[in-house]
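Questions regarding the structure given below will be posed in turn.
Complex shown without one protein chain; remaining protein chains in place.
The block that comes next holds chain A.
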Amino acid sequence: MGAGETQEAKTTYREAMREALREALRADDRVFLMGEDVGRYGGCFGVSLGLLEEFGPERVRDTPLSESAFVGAGIGAALAGLRPIVEIMTVNFSLLALDQILNNAATLLHMSCGQLPVPLVIRMTTGAGRQLAAQHSHSLEGWYAHIPGIRVLAPATLEDARHMLAPALADPDPVLIFEHGSLYNVSGELLPLTEPVDLDHATIRRPGTDISLITYGGSLPKALAAADELSAEGINAEVIDLRTLRPLDGAAITASVARTHRAVVIDEAWRTGSLAAEVSARIAEESFYDLDAPVERVCSAEVPMPYARRLEEAALPQTADIVAAAHRTVD
């Protein structure tokens, strides 16, 4: 927790998420939080700090390092009528629970012909930028977005961190929430909620007319910074935050490209087979005749994420890469 978090009117992404958890635990006694280090430790990233003291060890439940068992237990508890929130430390570790997520959580409703809904929320961090090397740094949310039967969210702002959890818990189906590790310390004023957060639609974070920068999660701040730079050059970029990676809001993408006629897709995952590939394909299918230039993609280098800072920075999409890609479509 940074010192800035105690300042008045300012909050961090971490605090916003914690407040969302606190609200959920207070609002519904079927809700409980379960995962590695969520209790005594206060959460691997400090998100659940203080919740054990407030809600007790039954509802803020430390688990063994057994991703498959505690994710599966979350599924079973959801089947039995509870509303578990399961925290997995990083998306890399979620692979140990992939069987439970794909073969059970995503599948039981359909295989049982609607008899067994799984109202489960799974939260995990994703992404690189903290020199954690290849087994803590990957962006695999696009893999999960491939799977029918689950919803995949990527809150990128303080407001989404604060307000996406409640509708996720209200969803009768499994919801995966990906929190980019570099966002936890982002600090700012939490804007009041003007309308309920909608988990079906993308949103325009910055309107524009010349080019669409389409992104989500940890890449949103970089895309907004790129839009600022482009603006100084007289290029008016629209920034689309996908927010929900599944179901993907294709209509929002199509509408934006219809306005701007150019698109850059920014995704911290590897380019090959990425969510950026899916978005690009949809633009090719739906918006081909609106395009004035080929779609550009800014993704991570095709390499296991290195530890060395210089190499990690080079592997990741950076603001300068987004600006350069925008220039390629505009020039």
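The definition used in the following text is that a contact is a pair of C-beta atoms (placed from the backbone, for glycine too) under 8 Å apart; a residue touches a chain by one contact, two chains touch by 3 or more; residues count from 1.
Going forward, contacts and distances are computed from a predicted model.
Novice: Would you kindly match the missing chain to its UniProt protein name, picking from "NADH-quinone oxidoreductase subunit I", "Spore maturation protein B", "Na+/H+ antiporter subunit C" or "Pyruvate dehydrogenase E1 component subunit alpha"?
Specialist: UniProt protein name of the non-displayed chain: "Pyruvate dehydrogenase E1 component subunit alpha".
Novice: Just to verify: which one of A:37, A:99 or A:290 makes contact with the chain not shown?
Specialist: Checking the options A:37, A:99 or A:290, the one contacting the hidden chain is A:99.
Novice: If the hidden chain were put back, which of A:77, A:169, A:186 or A:214 would touch it?
Specialist: Answer from the full complex: A:77 touches the omitted chain.
Novice: Using the definition of touch stated at the top, determine which of A:159, A:173 or A:290 touches the missing chain.
Specialist: Of the listed residues, the one touching the omitted chain is A:173.
Novice: If the hidden chain were put back, which residues of chain A would touch it?
Specialist: Interface with the chain not displayed, on the chain A side: 32, 58, 63-64, 66, 68-82, 84, 99-100, 103-104, 108-117, 148-149, 151, 171-173.
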